[in-house]
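Every protein chain of the complex appears in place save one, which is left out.
Now for chain A:
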Amino acid sequence: MKDRHRAHDRLARALGWASLGLAVPLLTAPNRVARATGADDSPAAPVVIRTTGVRELGHAAALLAGPPRMVWTRVAGDVVDLAVIALALPGRDGLRRRRLAVTMAGVGAVTVLDVYAAVDARRANQFGAGRPGPLKLSASITVNRDPSEAYAIWRDFERLPSFMRHVRSVTPRGDRLWHWVVSAPIGRTVEWDAELTGDDAGRRISWRSVPGGDVDNSGTVHFAPASGERGTEVRVVLHYDVPGGMVGTALATAVGEEPEQQVRDDLRRFKQVVETGRVTRSDAMPWGADAARQALQPAAQPHPDRVDERP
């Protein structure tokens, strides 16, 4: 995991330095750049080039100081550059047109590299331990209770739907088997049977779906005492394979169901249930903490039709 991360980091940083290097001529010698690219006949060229230089500085800052996914800012810049060049091409011929075409080809090649780096950086966030297998995600929260109490509430699986918004029901099927029904994007549901693979009272619970379900998944939740009377640190690690793999996840994200955020919201509601015995609801968020529905929230005034809505 570490090594893969470093590789993404290196590529992203190299692109950051490239942006910085490119910014220098753009900002200090815009006229020469205009000549070299075949745009020196346009009075606007120096301004456009300088602006591009400022933007490259921005990319450099984002990439050198920020996370690798900032490469997306370069991709956006590339698209703008290609558009500007495409607009400039028709009005020119001869040497200028050839120079512009060469510039365009160069920018095109760089775009391919940037898109590769960006997609790669994104994948690094999704895959665990560098293996191509199931998607992995993890999240954590601190609750103001002993590990044994937090564990006991989680271990009461039939109660999971009270804080996991997507889980419709969890019903026992024999001793170590539970049947899960979970709502999926676009109004569908998915189901599977999960087997308890580890149960260490007050410390850890692990489960894994048995073959034949709609979603292949496994997970572990750890309960560890936090330092100095700070309660319990609850950490969830999930491995799963959604139908459609990466594409499925991307689609789900596009409809506002970012999986990482979902788990974080579930944990926030878990904390509320553990500490206060209920999910906190406001007039604008009658369903409780839920980032996916944040954009939909109504004004903060009573809404009679929403009062009974439960997650």
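The working rule: a contact is a pair of C-beta atoms (placed from the backbone, for glycine too) under 8 Å apart; a residue touches a chain by one contact, two chains touch by 3 or more; residues count from 1.
In this text, contacts and distances are computed from a predicted model.
Within the choices "Glutathione-dependent formaldehyde dehydrogenase", "Salicylate 5-hydroxylase small subunit", "Amino acid/amide ABC transporter ATP-binding protein 1 (HAAT family)" or "Radical SAM protein", the name that UniProt assigns to the complex's undisplayed chain is "Glutathione-dependent formaldehyde dehydrogenase". Touching the omitted chain from chain A are residues 142, 144, 230-231, 261, 264-265, 268, 271-272, 275-276, 278, 280-286, 288-291, 294, 297-304, 307.
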